[in-house]
Structure formats: structure tokens, C-alpha cells
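What you see is part of a larger complex, with each chain still in position.
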Amino acid sequence: MKLITAIVKPFKLDDIREALSSLDIHGMTVTEVKGFGRQKGHTEIYRGAEYTVEFLPKIKIEVAVSSERVDSILEAIIAAAHTGKIGDGKVFITNLDEVVRIRTGERGTIAL
Amino acid sequence: MQTLKQKALLALAGMSAAVMPVISWAEEAAAEVAEAAAEVATINAGDTAWMLISSALVLLMIIPGLALYYAGMVRAKNALSTMMQVFAVVCVGSIVWFAFGYSLAFGDGGDNNAWIGDLSKAFLAGIMPGDVKGTIPEVLFIMFQMTFALITPAIIIGGFAERMKFSAVLLFTALWISLVYVPIAHWVWGGGFLSADGVLDFAGGTVVHINAGIAGLVAAIMIGKRKGYGTQGMTPHSMMMTMVGGAMLWVGWFGFNAGSELAADGVASMAMLVTQIATAAAAMGWMMAEWMTRGKPTGFGLISGAVAGLVAITPAAGFVGPTGALFMGIIAGVVSFIAATSIKRAFGYDDALDAFGVHAIAGIVGALLTGIFVDTMFGGKGLAEGVSMMSQFLIQAEGVGVTIVYSVIATAIILKAIDIMVGLRITEEEEVEGMDLALHNERAYNH
């Protein structure tokens, strides 16, 4: 199993959730994060002081999936999150040794 | 006495009814004088009711008004301590005013009265509920004036926000009220030399706002910039708080300006109306200037403009008419916008919450323009007998100049002394951690 972690623009959350739903993925975990990257926050002049907004609000979406579905899901996320503008974000894929569903104790892909 | 007063008013009404619409307010002022002569002191319940609530309104301006306005503007890690400073100023100031502040400001200084009052009323000794000042109890006058003595040092917090030691804030409040506020209040309102010279300051443009704004700038410069100022963003952590605090300043300011008439009458009513018009105009003025020069109107601009308008109309409230108020508001809004942005940027001082940029600048604009818009030409009350617009303008400038010079020098000395005694500034580590946790072991929010 793999954990897909996507860091995306906040307003894309709904689109991604819908894209995943249409692939029959009905579980994910979402965290509000702050991102620092090529998409520089603009320089603002606030009351006479110039400064750069360095951290931009982003959304981190984590989805655990079975290894064979990684590619299709990855495609779906990228398609939904894409705007073509700088700051669209990244997707990371890591390996999951094990997944357990707490309610039932089930392990492995059945627990997803 | 109500009866005598009424008779005098009726007589006057009879006499002047025909010419009423074309004469200036001066006619009324004359009546007031005649009346005052005929009058022996009694308490008028209507005036007393208005001054009771005006006192409450000015306190509302400070807590929660100014406390919210300022706390919203700082970073979350300093929100509680900033608010706490405002409350602490209220506490310390109340005691100082009771102990000797009132007596020195409004007591009769005899031969030295041009400069300062005396200590005959220290600890408010011997003042009875039945003692009268004008048409209200003297205790009520003491109370109302106390709220002015509280808001003035509270405004200064905006200059040194996010970096002053709490103990220094307490000390500063006690010393500054005693050595700066009290004398200036005496000069303008307590029978001192500025009132003798004819300076017009209806509700404290000079005594309160210019004074506080200048002291804020001195403090900002002496204590130095906040760590990271100019590179890190220091945007308001809660614009909602700042807007709400600003709204309370606005509402409470009716007590400040219309209350300064010390009576519930036509002049108080006019003071309220012109306050509303100037404030609305200034808010639009700042916001529009911002919209045109930076592309977007902001809530922060709107509310800052409103405060600038409130400040600017303060010295003029009982003297100018609605049209004068409109112009004063627009001018104050635009000028303060420039001061709090371009000028501040050019000079590089860290007047963190714009005590100077808003209060001193709009205060100066207001004080000077009062000398102009008081003229009947602009619908105002009219200049005093034999005073030209130019000479009134110069008198106003004298008031402004004296206040600035004295406030700069005395504030600087006080700050230097405190720096030696307990130190002015928190450590860098405390600044990074935030004053809430570092100084008070508390957090504004525990969600």
C-alpha cells in the first residue's frame, strides 16, 4: 500500500474530493498547512513597512491506497489540482508497511 | 434655577426669533453668558444624566474600544498583553487622577495658575456630592475629566506596542499623566495660559490627541523598532477586533465630543452631528485615497480613516457646522493616510499602531482647521469678537506648537528615566516568544 500526500491550493479541495469520489475513493485526511516554495508571497507594503508574505496557505491531502491504484489516483489528483500557475503544489508517494482499521481490526488493503 | 435659566432663554428667544436664521451662534453664546451671570449654581438633572452617560461612553472608548482596536492590530502572541496594557493604564491613571491629578489640573493655582493648579483637592478631600460645577455635580466633572486623563496615555501604547516591559508601562503611565497630561490639560482647560490666549480646543484635540500622538512617536523612536520590522509581516492578527474596537471608539466618541459641552443642549447635539459627518467623510477619504493609489480599498483603511476623522473633529466639535465637518473629515482622512503610509515609510520609525500617524497628524489638521471652519462663513459658531481668521489660526498653531514641544521634551525625559530605573524594552527572546507567554504566562487563545 502507498500513501499519497498532495499539497495543493486550498480552493481545489472540493474538486479533488470529487475526483477521488468518482474513482470510488471514499477516505482521506486533510490538514491545513503553510507552504513555502517558488510561489513567492507577494511583497506588501503595510502601513509603511515593506515585507514579503512568505508562507502561503495550502491544504495537505493524505490518501492511503493499494499499490496498484496509485497511478490512476495520482493522475486524478493532478488533473483536479492543476491550474498551471506557480504554486499548484506537489504530490509525494511513500510506502505503507501496514494499515489497520481501528473499528474492526482489519489489516491491509481491506482496511482502506 | 431652572426657572431663571428658562426665563432668560425665553426672553432671548423672543428677542431673537425674527433674526434667528441669519445670525451666528455667537448670539447664543451671549445668552449663555447673561444666563450664567444670573445663575446661582444648581444641578440640572438632564445635564447630569448626559454627563453620567458621557463618562461611561468615554470609558467604553478605552475598554473595550481602544483595547480591541489595538489588540487586533498586533500579532497574536502579543494580543493579550497589549489589551492588558490598556486596562492597566486605566487602573493606574484612575488612582493618579484621584490622588492629585485632578487637583493639579483643575485646582486653582493662584499666582501660578497660568502654569499649574494646586493640591488643595488632592485625594478629592472635602468634595461633596452636592458641590456644583456649572450645572452638574463637581464629582461628575471629576469623573468625566478622569476618563480623558485615562484615554490619553492609553493611545500612546500604539507607539511602543509589542516591545515595552510591563513594569515600564505602569511607571510610564503614572509619570506621564502627572508630568505631561496634567499640565497641558491645565493650560488649555484649567485656566492656564493657553486658554487665556484663546486656543480653541472643544474636546481635546490638542490636550489628548496631539499630545498622545507625539508622545507615541517619541516612545517609538526611543525604544526602537520591533525585531523583524520591515522584513517580516506584522499585519493585524484580527481585523475583526480592530473593526469592532474602532466602532466602539466611534460610538463612545459621542460622549467624548458632545459630552465636552458639559450639558445636554443644542451645542452638544451639534457636536454629535458634526462628529458623525466628519468621521464618515474621513473614512471615505482614506479608503478612496487608498483605492486610487493602491488598487484596493481595505477595511483597515476605512476604520483608520474613521479614527482620523474622529480625532480631527475633536477640537472643532462645538464650534463648526456640518459643512465644515465634511471638509475637515475629508482632509484629515487623506492626510492621515499619507502620514501613516508614505511618511512613516520614508522616515522608517516603527510607530507600531500609528499613534502618531493617526492621532498626532489628524489632531494637528483638526486643531489648525478649527481656526478656519469656526467662521460663520462655513456655518460655524463664529470667531470671537475682534479676532480674525488669520489670528485665530495662529493662536491654534501656538497651541499645537506648545503641546508638541512640551510633549516631546517631557516624554523623552520620562522615558530616559524609566530606562535607567527598570529598563524600557523586553529581551529579544521575550519578543520572539511574544509578550503574552513571556511576561504574563498566558495566551490570548487556547483553542
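A and B are the chain letters, set down in written order, and residue numbers restart from 1 in every chain.
One rule holds in what follows: a residue touches a chain if its C-beta (ideal position, glycine included) is under 8 Å from a C-beta of that chain, and two chains touch if they have at least 3 such contacts.
Bear in mind that the values here come from a model prediction, so they are computed numbers and not experimental data.
Engineer: Can you tell me how many copies of each labelled chain are present in the full complex, written as a formula?
Structural biologist: Here the complete complex works out to A x3, B x3.
Following the convention adopted for this analysis, only the chains that are shown with their structure count from here on.
Engineer: So what's the Cα centroid distance for chain A and chain B, whole Å?
Structural biologist: 52
Engineer: In the complex, go through chain B and note every residue touching chain A.
Structural biologist: Going through chain B, the ones touching chain A are 229-235, 340-345, 350, 354, 357.
Engineer: Would you mind writing out the residues of chain A in touch with chain B in their complex?
Structural biologist: 44-54
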